[in-house]
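Below, a portion of the complex is reproduced, with chain positions unchanged.
Chain nomenclature is as follows: A and B, assigned in order of appearance, with residue numbering initiated at 1 for each chain independently.
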Amino acid sequence: MSQFTHFDDAGASRMVDVGAKPVTRRQARASGLVRMAPATLRAICDRETAKGDVREVARLAGIMAAKRTGDLIPLCHPLALDSVRLELTPRGDDGLQIEATVEITAKTGVEMEALTAVSVAALTVYDMCKSMDRGMTIERIQLESKSGGASGDFARSAEALQKSE
Amino acid sequence: MSQFTHFDDAGASRMVDVGAKPVTRRQARASGLVRMAPATLRAICDRETAKGDVREVARLAGIMAAKRTGDLIPLCHPLALDSVRLELTPRGDDGLQIEATVEITAKTGVEMEALTAVSVAALTVYDMCKSMDRGMTIERIQLESKSGGASGDFARSAEALQKSE
């Protein structure tokens, strides 16, 4: 039997059948980090109180991307999301932490939606700041937790977090 | 004057005017790494010779996403790309390195297209393998080089690479 649920036994891609799964309330939380020059981070944070809010642009891009996950990821189910929230928080003097929380009442989970929201928000931060800092990197995009599905809950353990530092 | 080209002096978002820029041949190269359990990487590499090719699915998702960058990143120009290529290469026993190269003959560059291709390919690897390894992380998505534009060429320096290790 195939280990990859998205391939059948002959190795052909498929969108797996979720028809028999129960409709439950599900949540997923994902995070990522944009690392940048301290001056870039200061410019993002300063401007917010003054003129132009990089974080709000990134947040909107992430929310809109979450809604289009099924269009971007070939074998994802198209889903009618209940809610999407993103937070962008400075971390140290050179990091902008992005966290997305997505909820749905459906037969399948929203990990990919949360991860897509984080990724596109991070890309948007890059786009907004690239004229001053092309060396920015997007780091450690990962699932933080997921709940509500048949495959059981998931929470990234403390060890896992330490290891990935 | 604003440091952020995507904001005007009042802090309002805008798509910057590229009308006066010359049409030149431009290239951008970006990379990223999906870190996973060694067993997951082996399953990806084994299956390729047998049944189901995770890397081909991710490559196609990345190519298609590159074409839709202007739809995803709020202030990106919509662009008619000349070419998109992605490579996914095992790195060590727990990493899958993704590299995208995008080319265009246009007034503006394709960094965002290359970074978007890498990001969506990485998300697709996650989606294809998540049933066996939810702890995968997407790391160090970054611009490797860019050439052909008025703002000068860019190449991630050896130091930069060391620092980001």
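Assume contacts are C-beta pairs under 8 Å (C-beta built on N, C-alpha and C of every residue); 3 or more make two chains touch, one makes a residue touch a chain.
What you are looking at is a predicted structure, and each value in this text was computed from that prediction instead of being measured.
*Asks:* Every chain here is the same sequence and 2 are shown, so how many copies does the full assembly contain in this file?
*Replies:* 6
The definition used in the following text is that only the chains that are shown with their structure count from here on.
*Asks:* Given that subunit A is a copy of subunit B, what angle of rotation, in degrees and a multiple of 5, matches their CA positions?
*Replies:* Angle of rotation between the two copies: 180 degrees.
*Asks:* Taking each chain's centre as its mean C-alpha position, how far apart are subunit A and subunit B in Å?
*Replies:* A distance of 16 Å separates the two centres.
*Asks:* Report the residues of subunit B in contact with subunit A in the complex, numbered from low to high.
*Replies:* 2-7, 9-13, 32, 43, 47, 50-54, 57, 60-61, 64-65, 68, 72-76, 111-112, 115-116, 119-120, 122-124, 126-132, 134-143, 146, 151, 154, 156, 160, 164
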